[in-house]
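Shown below is the structure under consideration.
All protein chains but one are shown in place.
Here is chain A:
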Amino acid sequence: MLGYVAIGVPCGILSASIGLDALQAFLLSALFYSGAGQFMIPNMWLAGAPLASIIASVSLVNTRQMLYSAAFAPACRGVRKRLAFLFAATVTDESYGVNVAKFSEGGWSVGRATAVNLLSQSSWALSNVAGVLVGNAVGVPLAIASFAMTSIFICLLVTQKPSAANLVAAATAALGVIACKAAGLSGPAILVGALAGVAAALAFSWAGRRG
C-alpha cells in the first residue's frame, strides 16, 4: 500500500500543476483510478495537447486493462456477479501484479483480491489529495514527480519471472514502443508495443516446442 503513497503524492503534485483541486484529484483517483493515465493527463496538458487528443491517448493506454481483465477471467469463474464486477472495476497495473502472483501461489480468493484492490484504491485517492495540497504549498520539479511512476513500472518489470520467453516479450515490447515513437505514433505506442511483445513471445515459445 505504501507504494501507492509513494506515487500518489507525486501524481497529486502533477495534478495541482494544471490547476486541479483536491476534490478533482479525489474524483479522478476514485472513479478513473489509473496511475499511468493520471500522470499522462497533466503531462499532456502541460505539453499543450488538446482535450480530444488527451482523451484518445489515455483511452488507448487504458486498453491494456483489457489484457489484465481477460487474465483474471479464469479466477473469477463461479464468483458472484457483483463481487466480480467490483473486482474487475478496481484492477490496476500494480494490484494486478500483486494479485497475479498471489493467485499463482494458490490459496487466494477473489474476495481477498478485491480487498487488496480497494485498499490500494483508497490509499491512491488519499495520497493524490495529499499530493495536491503539497503541490500547492511547495514547488517540486515535475519531471522528478513523474519518475516515481516510471520506477514502479521498472520494479514490476524486474520482478517478472526471468524466463527466455518473458525476456523476448519484454525486449520486443520495448523495441516496439521505441519504433512507434520514432515513427511519430506516441499515442498507440504502449498498446502496439505490448501486443508485439506478446506475439513475439508466443512465436518464440511455439518455435521452441517444435525445435
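Worth a mention:
Convention: contacts are C-beta pairs under 8 Å (C-beta built on N, C-alpha and C of every residue); 3 or more make two chains touch, one makes a residue touch a chain; residues count from 1.
Here is the rule we use: contacts and distances are computed from a predicted model.
UniProt lists the omitted chain of the complex under the protein name "Branched-chain amino acid transporter" (options: "Branched-chain amino acid transporter", "Cytochrome aa3 subunit 2", "Small basic family protein" or "Ferrous iron transport protein B"). When you scan A:113, A:129 or A:190 for touch with the missing chain, the hit is A:190. Residue positions on chain A in contact with the hidden chain: 2-3, 6-7, 10, 18-20, 24, 27-28, 31-34, 36-37, 41, 45-46, 48, 51, 54-55, 58-59, 62-74, 76-78, 84-85, 87-91, 93-94, 96-97, 100, 141, 143-160, 165-167, 169-178, 181-182, 184, 186, 189-191, 193-198, 201-202, 205, in rising order.
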